[in-house]
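Note that this complex is displayed minus one protein chain, with the remaining chains in position.
What follows is chain A.
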Amino acid sequence: MGYVATKGGTEAVLKAEQLVEYFRLRGETEPIKIEQIKSQFRLAVDRAMSEGSLYAPELAALALKQSEGDAVEASFLLRAYRSTLPRLSYSLPANGTRMRLIRRISSTFKDIPGGQLLGPTRDYQPRLLNTLLTSESSETMRRFLANFEKQVESNETDGQSSTFPKVIDSMREQDLLAEAASIGDDDIDEPFDVTRKATSFPAPRSARLQIMARGDAGSLLALAYSSIRGYGDVHPTLGEMRVGYLPIEVAHPLTGESVEIGEIMITECEMVSRVKATGNEEIELSPKFGLGYGFSFGHGEDKAVSMSILDRAISAAKSGKVHGQSGPAADEEFVLQHIDAIEASGFTAHYKLPHYVTFQADISVLERAKDHATAKNAAQAEKQLRLQQKLAKDAQDNTLLD
(Lines give C-alpha, C1' and ligand atoms only; values in the text may rest on other atoms or scores of the structure.)
Protein backbone atom coordinates (compact mmCIF):
# COMPACT_ATOMS: atom_id res chain seq x y z
CA MET A 1 0.00 0.00 0.00
CA GLY A 2 1.54 3.25 -1.12
CA TYR A 3 1.59 5.91 1.48
CA VAL A 4 1.36 8.96 -0.73
CA ALA A 5 -1.66 8.30 -2.96
CA THR A 6 -4.32 10.70 -1.68
CA LYS A 7 -6.91 8.10 -0.74
CA GLY A 8 -4.85 5.01 0.01
CA GLY A 9 -2.58 7.22 2.11
CA THR A 10 -5.25 8.02 4.67
CA GLU A 11 -6.26 4.43 4.98
CA ALA A 12 -2.65 3.30 5.32
CA VAL A 13 -1.99 5.81 8.09
CA LEU A 14 -5.05 4.75 10.04
CA LYS A 15 -4.22 1.08 9.67
CA ALA A 16 -0.64 1.72 10.77
CA GLU A 17 -1.99 3.38 13.89
CA GLN A 18 -4.08 0.30 14.64
CA LEU A 19 -1.06 -1.89 14.13
CA VAL A 20 0.89 0.11 16.70
CA GLU A 21 -1.87 -0.50 19.19
CA TYR A 22 -1.95 -4.18 18.23
CA PHE A 23 1.80 -4.59 18.71
CA ARG A 24 1.55 -2.92 22.13
CA LEU A 25 -1.26 -5.17 23.29
CA ARG A 26 -0.91 -8.47 21.43
CA GLY A 27 0.89 -10.16 24.34
CA GLU A 28 -2.42 -10.01 26.24
CA THR A 29 -0.61 -9.42 29.54
CA GLU A 30 -2.18 -7.32 32.26
CA PRO A 31 -2.24 -3.66 31.21
CA ILE A 32 0.56 -1.79 33.03
CA LYS A 33 -0.79 0.74 35.45
CA ILE A 34 0.53 4.31 35.27
CA GLU A 35 1.18 4.07 38.99
CA GLN A 36 3.44 1.06 38.44
CA ILE A 37 5.48 2.83 35.79
CA LYS A 38 5.73 5.87 38.01
CA SER A 39 7.07 3.93 40.96
CA GLN A 40 8.97 1.03 39.41
CA PHE A 41 10.34 2.74 36.31
CA ARG A 42 11.39 5.72 38.36
CA LEU A 43 14.50 6.51 36.30
CA ALA A 44 12.72 6.21 32.93
CA VAL A 45 10.06 8.62 34.20
CA ASP A 46 12.74 11.05 35.40
CA ARG A 47 14.49 10.94 32.05
CA ALA A 48 11.29 11.57 30.12
CA MET A 49 10.50 14.56 32.37
CA SER A 50 13.99 15.92 32.04
CA GLU A 51 14.14 15.74 28.24
CA GLY A 52 10.46 16.54 27.86
CA SER A 53 11.27 19.62 29.91
CA LEU A 54 8.14 19.23 31.98
CA TYR A 55 8.06 18.18 35.62
CA ALA A 56 5.01 15.88 35.70
CA PRO A 57 5.66 12.31 36.89
CA GLU A 58 2.12 11.11 36.09
CA LEU A 59 2.22 12.42 32.54
CA ALA A 60 5.73 11.11 31.99
CA ALA A 61 4.59 7.65 33.10
CA LEU A 62 1.64 7.90 30.73
CA ALA A 63 3.96 8.94 27.92
CA LEU A 64 6.19 5.95 28.61
CA LYS A 65 3.23 3.61 28.52
CA GLN A 66 2.05 5.08 25.25
CA SER A 67 5.51 4.95 23.69
CA GLU A 68 6.13 1.34 24.76
CA GLY A 69 9.08 2.51 26.82
CA ASP A 70 10.86 4.53 24.11
CA ALA A 71 12.63 7.31 26.03
CA VAL A 72 12.86 9.82 23.18
CA GLU A 73 9.27 9.20 22.04
CA ALA A 74 8.03 9.68 25.62
CA SER A 75 9.85 12.98 26.01
CA PHE A 76 8.55 14.00 22.56
CA LEU A 77 4.99 13.43 23.76
CA LEU A 78 5.65 15.54 26.85
CA ARG A 79 7.35 18.30 24.89
CA ALA A 80 4.31 18.49 22.59
CA TYR A 81 1.89 18.49 25.50
CA ARG A 82 3.92 21.27 27.08
CA SER A 83 2.95 23.54 24.18
CA THR A 84 -0.68 23.38 25.28
CA LEU A 85 0.19 24.95 28.61
CA PRO A 86 0.43 28.71 29.08
CA ARG A 87 3.52 29.98 30.86
CA LEU A 88 1.88 31.54 33.89
CA SER A 89 4.99 32.65 35.71
CA TYR A 90 8.62 31.99 36.39
CA SER A 91 9.68 30.58 39.72
CA LEU A 92 12.00 32.54 41.94
CA PRO A 93 15.63 31.46 41.74
CA ALA A 94 15.83 28.18 43.65
CA ASN A 95 18.84 27.62 45.84
CA GLY A 96 20.39 24.16 45.83
CA THR A 97 21.48 24.48 49.45
CA ARG A 98 17.82 24.20 50.42
CA MET A 99 17.50 20.73 48.94
CA ARG A 100 16.28 17.88 51.12
CA LEU A 101 19.02 15.46 50.19
CA ILE A 102 18.87 11.75 49.58
CA ARG A 103 22.34 11.56 48.04
CA ARG A 104 25.38 13.78 48.08
CA ILE A 105 28.94 13.02 47.10
CA SER A 106 32.13 14.92 46.43
CA SER A 107 35.40 13.77 44.96
CA THR A 108 37.36 16.90 45.75
CA PHE A 109 37.68 16.31 49.48
CA LYS A 110 37.20 13.15 51.48
CA ASP A 111 35.43 14.70 54.41
CA ILE A 112 33.23 17.60 53.44
CA PRO A 113 31.08 19.86 55.60
CA GLY A 114 28.00 17.78 56.37
CA GLY A 115 29.66 14.55 55.20
CA GLN A 116 29.17 12.30 52.19
CA LEU A 117 25.82 10.59 51.72
CA LEU A 118 25.73 7.63 49.34
CA GLY A 119 21.95 7.32 49.15
CA PRO A 120 20.32 5.07 46.56
CA THR A 121 23.14 4.22 44.15
CA ARG A 122 24.02 1.25 41.98
CA ASP A 123 27.61 2.43 41.71
CA TYR A 124 28.94 -0.23 44.05
CA GLN A 125 26.58 -3.04 43.11
CA PRO A 126 27.97 -5.88 41.04
CA ARG A 127 26.30 -5.55 37.63
CA LEU A 128 24.98 -9.11 37.43
CA LEU A 129 21.53 -10.03 36.21
CA ASN A 130 19.45 -10.79 39.26
CA THR A 131 17.41 -13.83 38.32
CA LEU A 132 15.66 -13.65 41.67
CA LEU A 133 13.70 -10.72 40.26
CA THR A 134 11.95 -13.09 37.86
CA SER A 135 10.21 -14.69 40.81
CA GLU A 136 9.54 -11.47 42.70
CA SER A 137 6.10 -11.45 44.27
CA SER A 138 4.06 -9.02 46.33
CA GLU A 139 4.94 -11.26 49.26
CA THR A 140 8.73 -10.79 48.85
CA MET A 141 8.16 -7.10 48.25
CA ARG A 142 6.17 -6.64 51.44
CA ARG A 143 8.67 -8.63 53.45
CA PHE A 144 11.54 -6.46 52.19
CA LEU A 145 9.68 -3.26 52.94
CA ALA A 146 8.75 -4.40 56.46
CA ASN A 147 12.36 -5.33 57.21
CA PHE A 148 13.64 -2.12 55.73
CA GLU A 149 11.25 0.03 57.72
CA LYS A 150 12.29 -1.74 60.90
CA GLN A 151 15.92 -0.91 60.12
CA VAL A 152 15.07 2.71 59.44
CA GLU A 153 13.23 3.03 62.73
CA SER A 154 16.13 1.60 64.70
CA ASN A 155 18.57 3.94 62.93
CA GLU A 156 16.48 7.06 63.37
CA THR A 157 18.76 9.96 64.10
CA ASP A 158 16.61 12.60 65.65
CA GLY A 159 16.94 16.24 64.78
CA GLN A 160 19.61 15.68 62.14
CA SER A 161 19.15 18.05 59.29
CA SER A 162 18.97 16.68 55.77
CA THR A 163 20.09 19.93 54.18
CA PHE A 164 23.80 20.62 53.83
CA PRO A 165 26.08 23.47 52.91
CA LYS A 166 27.69 23.29 49.47
CA VAL A 167 31.22 22.08 48.91
CA ILE A 168 31.85 24.80 46.37
CA ASP A 169 30.86 27.42 48.94
CA SER A 170 33.65 26.24 51.18
CA MET A 171 35.99 26.31 48.17
CA ARG A 172 34.82 29.84 47.54
CA GLU A 173 35.62 30.75 51.15
CA GLN A 174 39.09 29.27 50.71
CA ASP A 175 39.47 31.55 47.67
CA LEU A 176 39.88 28.62 45.30
CA LEU A 177 37.02 29.42 42.98
CA ALA A 178 36.75 31.92 40.13
CA GLU A 179 33.39 33.60 39.82
CA ALA A 180 31.61 33.01 36.54
CA ALA A 181 31.75 36.67 35.55
CA SER A 182 35.50 36.89 35.96
CA ILE A 183 36.14 34.06 33.54
CA GLY A 184 34.60 35.96 30.69
CA ASP A 185 31.04 34.72 30.87
CA ASP A 186 28.07 36.81 30.00
CA ASP A 187 26.69 38.81 32.80
CA ILE A 188 22.97 39.23 32.46
CA ASP A 189 20.28 39.81 35.04
CA GLU A 190 17.40 37.79 33.64
CA PRO A 191 18.00 34.22 32.53
CA PHE A 192 17.46 33.67 28.82
CA ASP A 193 14.40 31.51 28.06
CA VAL A 194 15.07 29.35 25.01
CA THR A 195 11.46 28.22 24.91
CA ARG A 196 10.32 31.78 24.30
CA LYS A 197 13.19 33.27 22.31
CA ALA A 198 15.36 31.90 19.53
CA THR A 199 18.95 31.31 20.54
CA SER A 200 21.75 32.90 18.61
CA PHE A 201 25.46 32.45 19.01
CA PRO A 202 27.45 33.17 21.04
CA ALA A 203 24.75 32.23 23.54
CA PRO A 204 24.52 33.55 27.10
CA ARG A 205 25.38 30.97 29.74
CA SER A 206 21.79 30.80 30.98
CA ALA A 207 20.64 29.75 27.49
CA ARG A 208 23.39 27.17 27.34
CA LEU A 209 22.37 25.73 30.70
CA GLN A 210 18.72 25.64 29.76
CA ILE A 211 19.34 23.87 26.45
CA MET A 212 21.55 21.32 28.16
CA ALA A 213 19.05 20.76 30.98
CA ARG A 214 16.49 19.79 28.27
CA GLY A 215 19.10 17.89 26.30
CA ASP A 216 19.35 14.19 25.57
CA ALA A 217 21.21 12.31 28.29
CA GLY A 218 22.93 10.09 25.72
CA SER A 219 24.13 12.97 23.57
CA LEU A 220 25.40 14.92 26.56
CA LEU A 221 27.16 11.80 27.76
CA ALA A 222 28.86 11.17 24.41
CA LEU A 223 30.11 14.74 24.10
CA ALA A 224 31.24 14.95 27.73
CA TYR A 225 33.05 11.65 27.29
CA SER A 226 34.85 12.97 24.22
CA SER A 227 36.02 15.89 26.33
CA ILE A 228 37.32 13.63 29.09
CA ARG A 229 39.16 11.59 26.46
CA GLY A 230 41.11 14.64 25.35
CA TYR A 231 39.03 16.40 22.68
CA GLY A 232 38.62 19.79 24.35
CA ASP A 233 39.70 18.49 27.73
CA VAL A 234 39.30 20.48 30.94
CA HIS A 235 40.48 17.88 33.52
CA PRO A 236 37.41 18.23 35.73
CA THR A 237 36.90 17.06 39.32
CA LEU A 238 33.48 16.52 40.80
CA GLY A 239 33.05 19.23 43.43
CA GLU A 240 29.67 17.97 44.47
CA MET A 241 26.75 16.03 43.13
CA ARG A 242 23.48 16.09 45.03
CA VAL A 243 20.15 14.38 44.53
CA GLY A 244 17.10 15.43 46.50
CA TYR A 245 13.96 17.47 46.78
CA LEU A 246 14.19 21.14 45.96
CA PRO A 247 11.50 23.53 47.20
CA ILE A 248 10.16 25.81 44.45
CA GLU A 249 8.84 29.26 45.17
CA VAL A 250 6.99 31.82 43.11
CA ALA A 251 6.23 35.44 43.81
CA HIS A 252 2.60 35.80 44.83
CA PRO A 253 0.84 37.60 41.94
CA LEU A 254 -0.86 40.06 44.26
CA THR A 255 1.37 40.53 47.28
CA GLY A 256 4.67 39.79 45.55
CA GLU A 257 5.76 37.71 48.50
CA SER A 258 7.41 34.39 47.90
CA VAL A 259 5.14 31.36 48.20
CA GLU A 260 6.37 27.78 48.19
CA ILE A 261 4.36 25.81 45.62
CA GLY A 262 5.94 22.40 46.19
CA GLU A 263 9.13 20.42 45.77
CA ILE A 264 10.66 18.74 42.76
CA MET A 265 13.22 16.00 42.78
CA ILE A 266 16.38 17.06 41.01
CA THR A 267 19.99 16.10 40.44
CA GLU A 268 22.55 18.86 40.61
CA CYS A 269 26.23 18.67 39.84
CA GLU A 270 29.09 21.09 40.27
CA MET A 271 32.31 20.29 38.48
CA VAL A 272 35.52 22.19 39.10
CA SER A 273 38.60 22.44 36.93
CA ARG A 274 41.64 24.66 36.74
CA VAL A 275 41.10 27.92 34.93
CA LYS A 276 44.01 27.96 32.57
CA ALA A 277 46.24 30.98 32.32
CA THR A 278 45.26 32.83 29.17
CA GLY A 279 46.80 36.25 29.19
CA ASN A 280 43.75 37.52 31.01
CA GLU A 281 45.48 39.55 33.71
CA GLU A 282 42.89 39.08 36.40
CA ILE A 283 43.19 35.30 36.23
CA GLU A 284 46.93 35.23 35.92
CA LEU A 285 47.26 37.20 39.11
CA SER A 286 45.29 34.64 41.02
CA PRO A 287 44.88 31.18 39.47
CA LYS A 288 41.62 29.58 40.47
CA PHE A 289 39.24 26.75 39.76
CA GLY A 290 36.35 27.34 37.41
CA LEU A 291 32.89 25.92 37.88
CA GLY A 292 30.70 23.85 35.57
CA TYR A 293 27.05 23.34 36.45
CA GLY A 294 24.78 20.41 35.68
CA PHE A 295 21.10 19.88 36.35
CA SER A 296 18.46 17.29 35.67
CA PHE A 297 14.86 16.84 36.69
CA GLY A 298 14.54 13.72 38.82
CA HIS A 299 17.41 11.31 39.43
CA GLY A 300 19.69 11.73 36.41
CA GLU A 301 23.31 11.43 37.43
CA ASP A 302 24.98 10.76 34.08
CA LYS A 303 23.17 13.71 32.62
CA ALA A 304 23.97 16.17 35.41
CA VAL A 305 27.63 15.13 35.46
CA SER A 306 27.94 15.30 31.64
CA MET A 307 26.25 18.68 31.53
CA SER A 308 28.57 20.13 34.14
CA ILE A 309 31.62 18.90 32.21
CA LEU A 310 30.33 20.45 28.98
CA ASP A 311 29.44 23.71 30.72
CA ARG A 312 32.97 23.86 32.08
CA ALA A 313 34.57 22.93 28.74
CA ILE A 314 32.56 25.59 26.91
CA SER A 315 33.34 28.26 29.54
CA ALA A 316 37.01 27.37 29.31
CA ALA A 317 36.91 27.52 25.52
CA LYS A 318 35.14 30.88 25.57
CA SER A 319 37.60 32.36 28.02
CA GLY A 320 40.41 31.52 25.66
CA LYS A 321 41.86 28.09 25.96
CA VAL A 322 41.12 24.52 26.90
CA HIS A 323 43.69 21.89 27.59
CA GLY A 324 44.72 19.63 24.80
CA GLN A 325 43.47 19.64 21.28
CA SER A 326 40.15 21.36 21.02
CA GLY A 327 37.17 19.31 19.96
CA PRO A 328 33.39 19.40 19.52
CA ALA A 329 32.76 19.36 23.29
CA ALA A 330 34.40 22.76 23.65
CA ASP A 331 32.46 24.24 20.73
CA GLU A 332 29.37 25.89 22.14
CA GLU A 333 27.43 26.03 18.92
CA PHE A 334 28.25 22.44 18.04
CA VAL A 335 27.13 21.18 21.45
CA LEU A 336 23.98 23.25 21.82
CA GLN A 337 22.75 22.61 18.28
CA HIS A 338 23.03 18.84 18.55
CA ILE A 339 22.03 17.69 22.01
CA ASP A 340 18.28 18.07 21.84
CA ALA A 341 16.80 14.61 21.28
CA ILE A 342 13.45 15.90 20.04
CA GLU A 343 15.07 18.08 17.40
CA ALA A 344 17.70 15.53 16.46
CA SER A 345 15.39 12.53 16.19
CA GLY A 346 12.73 14.54 14.37
CA PHE A 347 15.04 15.72 11.64
CA THR A 348 16.84 12.40 11.38
CA ALA A 349 13.51 10.61 11.05
CA HIS A 350 12.32 13.01 8.36
CA TYR A 351 14.31 10.95 5.88
CA LYS A 352 11.49 8.44 6.16
CA LEU A 353 9.18 10.98 4.55
CA PRO A 354 8.58 10.83 0.80
CA HIS A 355 11.33 12.59 -1.12
CA TYR A 356 9.88 11.70 -4.53
CA VAL A 357 10.02 15.23 -5.88
CA THR A 358 13.49 16.16 -4.72
CA PHE A 359 14.84 12.75 -5.61
CA GLN A 360 13.40 13.04 -9.11
CA ALA A 361 15.27 16.32 -9.38
CA ASP A 362 18.40 14.54 -8.16
CA ILE A 363 17.96 11.92 -10.85
CA SER A 364 17.67 14.49 -13.62
CA VAL A 365 20.81 16.23 -12.39
CA LEU A 366 22.54 12.86 -12.32
CA GLU A 367 21.36 12.04 -15.84
CA ARG A 368 22.61 15.33 -17.19
CA ALA A 369 25.95 14.72 -15.53
CA LYS A 370 26.02 11.25 -17.00
CA ASP A 371 25.30 12.55 -20.52
CA HIS A 372 27.97 15.15 -20.05
CA ALA A 373 30.48 12.53 -18.92
CA THR A 374 29.59 10.23 -21.83
CA ALA A 375 30.00 13.03 -24.35
CA LYS A 376 33.29 14.02 -22.75
CA ASN A 377 34.55 10.45 -22.81
CA ALA A 378 33.52 10.02 -26.42
CA ALA A 379 35.34 13.19 -27.40
CA GLN A 380 38.40 12.05 -25.52
CA ALA A 381 38.31 8.62 -27.12
CA GLU A 382 38.04 10.15 -30.56
CA LYS A 383 40.94 12.46 -29.85
CA GLN A 384 42.98 9.50 -28.62
CA LEU A 385 42.12 7.52 -31.75
CA ARG A 386 43.14 10.38 -34.03
CA LEU A 387 46.41 10.76 -32.19
CA GLN A 388 47.16 7.06 -32.53
CA GLN A 389 46.32 7.15 -36.23
CA LYS A 390 48.62 10.13 -36.67
CA LEU A 391 51.45 8.38 -34.82
CA ALA A 392 51.01 5.26 -36.91
CA LYS A 393 51.04 7.31 -40.08
CA ASP A 394 54.17 9.20 -38.97
CA ALA A 395 55.90 5.93 -38.18
CA GLN A 396 54.99 4.63 -41.63
CA ASP A 397 56.26 7.82 -43.27
CA ASN A 398 59.54 7.52 -41.35
CA THR A 399 60.13 3.97 -42.53
CA LEU A 400 59.44 5.10 -46.08
CA LEU A 401 62.00 7.89 -45.75
CA ASP A 402 64.58 5.42 -44.51
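The criterion applied here is as follows: a residue touches a chain if its C-beta (ideal position, glycine included) is under 8 Å from a C-beta of that chain, and two chains touch if they have at least 3 such contacts; residues count from 1.
Following the convention adopted for this analysis, contacts and distances are computed from a predicted model.
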item: Identity of the absent chain, which is to be given by its UniProt protein name, from "Multiple sugar transport system permease protein", "Alpha-D-ribose 1-methylphosphonate 5-phosphate C-P-lyase PhnJ", "NtaA/DmoA family FMN-dependent monooxygenase" or "SRPBCC family protein"; value: "Alpha-D-ribose 1-methylphosphonate 5-phosphate C-P-lyase PhnJ"
item: Identified contact with the non-displayed chain, of A:Arg100, A:Arg143 or A:His252; value: A:Arg143
item: Residue of A:Arg229, A:His355 or A:Lys370 touching the missing chain in the full complex; value: A:Arg229
item: Option touching the unshown chain, where A:Arg26, A:Arg127 or A:His350 are the choices; value: A:Arg127
item: Option from A:Ser135, A:Ser200, A:Thr358 or A:Thr399 whose C-beta touches the chain left out; value: A:Ser135
item: From A:Leu118, A:Val259, A:Ala361 or A:Leu385, residue that would touch the chain that is not displayed; value: A:Leu118
item: Residue ranges of chain A at the interface with the undisplayed chain; value: 109-115, 118, 122-133, 135-136, 140-141, 143-145, 170, 174, 229-231, 233, 274, 276-278, 284, 287, 323-325, 327
